[in-house]
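Here it is, the structure, as C-alpha cells.
Excluded from the complex is one protein chain; the other protein chains are retained at their positions.
Should a chain be cited, it is by its letter among A, B and C, assigned in written order, with residues numbered from 1 in that chain.
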Amino acid sequence: MDNLLIKAQNLSKYFTDSSGVHKAVDGVSLNIHKGETLGIVGESGSGKTTLGRTIMRLYQPNHGQIWFEGKEITGLKDSKLRPYQKDIQMIFQNPYDSLSPRMTVGDILEEPLYIQKMGTKSERTEKAMKMLEKVGLPKTSYKKRIHEFSGGQRQRIGIARALIVEPKFVIADEPVSALDVSVQAQVLNLLKDLQTDMNLTCLFISHDLSVVHYMSDRVAVMYLGHLIEMAPKEELYHNPIHPYTQSLLSSIPVPDPERRRHQKEPVILPPKPLYPPQLVHVGNNHYVSADMIQIKDFEIENQQRVISNNK
Amino acid sequence: MNQHVLQIKNLHVSFNKKKNKSIAVNDVSLQVEKGQTVALIGESGSGKSMTSLSVLNLLPVNGKAERGSITFNGIDLLKLTEKQMRKIRGNEISMIFQDAIASLNPGMKVGVQITEGLKNHNIITKNERKSVALDLLDKVGFKNPEQVYHQYPEQLSGGMKQRILIAMAVSCKPKLIIADEPTTSLDVTIQRQVLDLIDYYKSDMDASVLLITHDFGIVAEYADWVYVMLGGHIVESADVYTIFQNPVHPYTKALIGSIPRPEMEQERLKSIQDYTFEKDYEGRQFAPETYTYESSSFQAPSSLVEIEPLYYVRFYDEKRMVTTIG
Amino acid sequence: MILKLAKQPQLIIGLTFISSILVFSFFWTDILQVEKTEALKLMDFMYDDEGKIIDHIPYSPSEVPPFGTDLYGKQLFYQIIDGAKYTILIAFVIAFLRIVVSVGITLINPRANYAFLDDLISATLTIPTTIIAYIFMNTLLIKSSMDGKSTNELIFLQCLVLIGIGIPPLISTFTREIRGILDKDYINNTFAIGARKSYVYYKHVLPELSTRLILIFAQQMIQVLILLAHLGVLAIFIGGAQTLVLGDPMNTVLQDIPIAGEWAGIIGMSFTKLQAAPWIILIPLSCFAVTILALNLIIQGIQNSVEETQKL
Partner (left out) sequence: MYFSINSYLRRLRSTILGILIISILPAVLFGINTQLSEQVYVYSLKGLNVTRNIFPEIYSQFFYSMTIFFTALLIGLLVSLTLTFITTLLPRFLQRMIYGLLTLFESLPDLFIVVLLQVCIVALYKKTGLLIPFYNDYNNPIYLLPILVLSIVPTIQLYKITLLLMREEQHKPYVTVARAMGLSRFYITLKHVFRNILTSLLQYAKTIFVFMLSNLFIVEYVYNLNGIMSLLMITRGAAFLVTALFIAVPFSILFELADNYNASVNKQLKEKNAA
C-alpha cells in the first residue's frame, strides 16, 4: 500500500532497573495510513506511552524497525533524524510539565521553527501569531508565561507548538487526561478540527475508551506491552473478541440512567499473557492476538457473524 | 417526618489565605435520604470536596464552615465538640478518599489498619481483631485474606488498596458513606469493581451514600439524586432520570454533552460555549447579559428556584444583588 | 527573579554581612586611618608608667581591646580584619572552580556512569574529607619543601588539591540533578522537535539548574571554610609556613608562622596553646562560624524564594 505513513515491525522497548528487565513494549507491529487516526487504548502499565515515545524515537527500541514514508528511521543518528522530527510531532499528556516554565508563549511556539531553521525572525513571529489564533487563544498570550494560563489553555499552547512546524504525523499522548470534562471536550474538538484542517495523520493514545472512540478511525488495545486487538472502531466496539477488550468495553460507565448495567464481573487477565503476541486477522480488518487453537474458533465465529450480518 | 439521614442547609465554607479570604462553598443545601445514593458532581475547584470534608469537620486548618447547619439524624454536626465528633466519625459516617495509594499508612499492616476503627469505637476486643479483619477482607473480595492481613500497603495494587479503604469505611457499619472521587486514580475495569462494592454495601447495610465525582457516567450508573456544583454553588438538582432527560441549566447540559459516547452517533462534542446562547428558561435568566461560562467562578448573585416539584435550578437574581450590596 | 530575591530578609542580611566584611577587609587601613605595618607590628612587653614590666605577650582581649594579641604580640583584631579577604576569597574561588569543573565534566555525558568516581565517593563516605585533604596537603608540603617551591606556586598547588577533592561528589550530585531535568517532559518535548544536545543544555538545562547552582555554590563555600578551619587545626596552612626564630639568641625557639594571613592560619599556629590563650583560637573560629551562618542565611533566603514561586 503506498499510502502507508508509519510502519512498525516487531517493536520492543525494555527498561532495566534494580528489580530486573521490564518489557514495556514487546513485539508490537502496526501500520498507520495517511490521513487516518489510530487510537491506542490501554490501562496504566500497558506500555502505550512507551510505544508512542519509541515511534517518536525519543526512546531507542531494543528490537524491531520503524519506517516513515517507506524509509527506515530506526537506526538513524541524531543529525540524520532531524528532518524527520519536523514531520513527526508529539502532544504531551501534561501541559504543566511539557512546556518550559521559563519561556514566554512566543518563545515556546517559535522554538521548533528556530531549531528546524525555518523562516526569519519576523516570519516566525508571524507564524506563531497565526497559530495562536488557530488554537483559539488571544494574541496577547504571546508575551505571557505558562503559569498565567489555565490547564485547557496550556494544552492549546502544547498543540500549537506541535503543529507549528506543519508535521505530517502527530502522536497525541493522553492529551486530555489532565483536564476537566468540559475543557476536555473543547480540546478534543479543537484537535479534530485542526486534524481535518491540516490533513494530519494521528496516533491517539489514551486510557479512556470513549475518548479514543471519539477521536479515532481504528483502535488498538494494548495490554502489558502487547497489542491484543486492533480493528476499525465500530467493528471493535460492537464485536470485541478478546475477553480483555470485552471487559474494558463493559466497564465504561454509560451516561444514561436508563441503561444501567450493574454487577457485571470484569475480566482481569493474568499478569503475563499466556500466548505469544501474534495478531491474527479474523476478517473486517479485525486483528486479535491469539494462540493457534483460538484462531480456528475465531475463524468459525467470524464466518457465522458475517453470515448473520448479511441476513 | 424526618427521613433525611443528612441535611445540609445554607452551608458556607471559607478559607483564610495569607491576606484574603476565599469562599469555597457558598450557600449549599443538600439532603441525603435513607438508602439513597446522592451524587455531588462538579469540576475541580467547584467546592464539592470541601462540602464533604465539612460534614466530618475535617477541613484543612485554614478552612472554616461559617454559616449554615449540617444535620445528621437530628444532630447538628457543626455544633459538636471534637470529642463528640470523634464518636460520629467512622462509626456513624465514614469516608472513602480519592488517593487510595497515600490513604493507607505505609508502615502498618493491612489487617491492623482495617480494624483500627472498630477497636477505637470499642466495638470489638483485641482478641476478636483478627477474625473480624479476615471477615472484612473476605467481604471486599480478597481470595486470600490470611495473606493480605499480614501484608503492608506497598505490596498491594491501587485497586486492592481502594478495596481495603472500603473495608475500613464499612467496618463499623456506618449509616452514611461519603465517597470522595473514589475511583479517579484507578483503571476503568477496577473502577467498576470498586463502585459496585460500595453499592453492594449500601444496600447490604441499608446505608446511604454521598458520592462526590466529576464523571456523569458514574452518576448515571449509580446515583438516585444529583446535585451539580459550580464555583461553590449548587446550580441544579433533581433526581437522576429527570436531570439526564431534560437538563435545564446550560452548565449541566454542557457537562452531559461533553462526554464522548461510543454508543451514540456523535458528530461533535458539546462544550460550554455551545450553550452560552441559552440565556434564559421560561423567562428566568441564568446569568446577567455579560456573563460567560468560561470562568468557573459563578459570582453573579443568584438563587435556586424550584421549577418543578423537587427540581431546583439556579437563576440570576437581581433582587438578591440589591440585598447583598445593601 | 532578582526582585523576588530582594524580598527575602535572610538573603539580604547574609549578603550585606559578607560584602561589608570584604569591603572592610580591603580598605580597613583607610577606614580606620591606621598604617598597616604599625597595626600589625609585634608588641612586646607591657610597661607601666614607671617603665616596669607588668605583663608579657600574649595579651588577652581585656588588656588589648578588642580581641587581644596573638602569641607573638600581633593585634588579633587587625589580623582578623586583614585575613577576612583571603579566607573568604579563597573559599569563593575554590568553591567556584569546583562547580565549574564538575558541571563541565558532567555535561560531557550526563548519562555516563563513572565507576571510578563511585569508588572514590564510597570511600570518602567512611574517611572524613579532612583526613583525605590532610594526606594530600601534607605530602604536597613535604614535596614543596624538598623542591623549594615558591609561595605562589605552593598556593596554586594547594588550591588545586582543595578543588580536586571536592569534585567527585559534586559530579555525582550534578549527574543526578541534570538527569532529573533531562527526564522532564518539556526537555523531551524539545528533543522531539529535533533540538541538538548543546542547544538543550544551553537553553533549558543550565537556566533550570541556575538556582540549584547558586545553592550548591554556597554550600560548597561552607564546606571549604570548614575544611580550611580543620586543616588550620592540623597545622596545614595555605601558602605554607615560615619558620621564625624566637626568643633571645641564647635560647632560640623555632616556630612555624603561616605566610598568608587567613583565619585558619591564626588558629593553627596557636592551637597548642588553647588553654593558655583560648581567645586566639575562639575568636577566629567564631569568625568562621559567623561567616558560615551568613552563607546559611543566603541559602535559606534563596530556598524560601524558590518555595514561594513554586506555590504560585
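Just so we're on the same page, contacts are C-beta pairs under 8 Å (C-beta built on N, C-alpha and C of every residue); 3 or more make two chains touch, one makes a residue touch a chain.
Small disclaimer: the values here were computed from a predicted structure and weren't measured.
Summary of contacts with the chain left out: across C:62, C:126 or C:152, the touching residue is C:126. In the complete complex, the residue from B:56, B:134 or B:269 that touches the missing chain is B:56. From the options C:74, C:98, C:203 or C:230, the residue with contact to the chain not on display is C:230.
Only one residue in the set C:6, C:31, C:112 or C:274 touches the chain that does not appear here, and it is C:274. Summarising the interface, chain B meets the missing chain with residues 56, 58, 86-91, 94-95, 97, 99, 101-108, 116-117, 120-121, 154, 158, 165, 168, 185. Remark: the residues of chain C touching the chain excluded from display are 115-116, 118-132, 134-136, 138-140, 142-143, 222, 225-226, 229-230, 233-235, 254, 256, 274-275, 278, 281-282, 285-286, 288-289, 292-293, 295-296, 300.
To be clear about the criterion, only the chains that are shown with their structure count from here on.
Chain centre most remote from that of chain A: C (centre = mean of CA atoms).
Among the chain pairings, A-B comes first (most C-beta pairs in contact). With each centre defined as the average position of its C-alpha atoms, the distance from chain A to chain B rounds to 33 Å.
Each chain gets one centre point, the mean of its Cα atoms, and the points for chain B and chain C are 59 Å apart.
For chain A in complex with chain B, the residues that touch the partner chain are 43-44, 180-182, 184-186, 188-189, 192, 207-211, 213-214, 233, 237, 247-248, 251-264, 266-268. Taken in their complex, chain B has these residues touching chain A: 43-44, 187-193, 196, 199, 214-221, 240-241, 244, 254-263, 266, 268-273.
Interface residues of chain C facing chain A in the complex, by the touch rule stated above, are 184-186, 188-197, 199, 203-204, 207-208, 312.
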